[in-house]
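Removed: one protein chain of the complex. Kept in place: all other protein chains.
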Amino acid sequence: MDRAISQPKPGETTWLWLLKLVTGVLVVLILGTHLIVQHLVSPEGLLTFEQVVEWVSNPWVALMEGTFLVLAVCHALMGVRSVLLDLRPSQGAIRIIDITFLIVGVVAIGYGFWLLRAIQAHGVG
Amino acid sequence: MTTNTNENRALIWKALSWFDVRWRAPGTWAFALNRITALGLALYLSIHLVVLSTLATGKDAYQAFLDAVNMPVIHFGSYLVVVAGIYHGLNGLRIALTSFGIAVRYQKPIFAGILLFTIIVSLYVFLQMFHII
Partner (left out) sequence: MAEKKWNVTFLVNRQKGDGPGRLEPFRLEVNPDEYVLDAVERIWAFHDRTLCFRHACHHSVCGACGMRVNGVEKLTCITHIKDVTKDGGTVKVEPLRHFPVESDLVIDMTPFYSRLEAVHFPQVVPLNEAPDPDSDSIARDRNAPSDLARLVDCIECAMCISACPVPLTNPDYQGPAILAAIQHQGIAKNPDLLPFADNKNGAWRCHSAYECSEVCPSNVDPGWRIMDLRKQVVTTRIKNLFGSK
């Protein structure tokens, strides 16, 4: 007979689920600001290069966009992980998924922060 | 004994069944829509992050990118992203609330309200984005 109940590390899933929930709620809150400024302020829907540089050069804006990046990437990766867990992967596959998503998340966030700095650099001078 | 290919194929068919909402209650529609929008938004996020690299390259690269995506199909795709974001965000808040036992009894009318709000705002955004108003 199949083992009816699986046994992960204690509490592991509670915190991941809470993190997914909290990042989701915060994303909703910050998303409104991001959408309005980045895509609705400009008459054409997308800011010109100069406008983007000026906007991102504001440290508060950079902080907001950086926070939004971290929250969105975390929430997206945890959400996709949740969908993959629904497909009942093996323990080995779950390990691969977790490690891959961790790497993807770190790279995406690192790249995002680098991008913010690179855009700001265009405004210097 | 089925082969791995057959098992994978069966799993894909079963996964597609997530979106078969025939004869099911509104809660399943909410779940199916949430999942579709989630996958769409995750895909969009990855594309969005990659194409933003043109900003780091410089004004010419960014302008070339803007010119390249200035197509009706891309505009419509962007519109779908906005609609998906509105629905997924609001339904996510509904799930967050009910997950702590708040308003579980009202999850159906809340979903109806979210659907109605999404449709109305999507209509407005459509009219704005495509310069009809």
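Should a chain be cited, it is by its letter among A and B, assigned in written order, with residues numbered from 1 in that chain.
One rule holds in what follows: a contact is a pair of C-beta atoms (placed from the backbone, for glycine too) under 8 Å apart; a residue touches a chain by one contact, two chains touch by 3 or more.
Please read all numbers here as calculations on a predicted model, not as lab measurements.
Considering the whole complex, the residue from B:L80, B:I95 or B:V121 that touches the absent chain is B:I95. Screening B:A15, B:V50 or B:L116 against the full complex identifies B:A15 as the residue touching the chain left out.
Interface residues of chain B with the unshown chain, by the touch rule above, are 11, 14-15, 17-18, 22-25, 27-28, 30-32, 34-35, 94-95, 98-101, 104-105, 107-108.
Counting over the whole complex, chain A has residues 1-2, 4-8, 10-11, 13-18, 85-88 touching the chain that is not drawn.
To be clear about the criterion, only the chains that are shown with their structure count from here on.
Separation between the centroids of chain A and chain B, computed from CA atoms only, is 15 Å. Every residue of chain B that touches chain A in the complex is listed here, in rising order: 11, 15, 18, 35, 38-39, 41-42, 45-46, 49, 52-53, 55-56, 58-59, 62-63, 66, 78, 82, 85, 89-90, 92-93, 95-96, 99, 129. On the chain A side of its complex with chain B, the touching residues are 21, 24-25, 27-28, 31, 35, 45-46, 49-50, 52, 72-73, 76, 79-80, 83, 86-87, 108, 111-112, 114-115, 118-119, 122.
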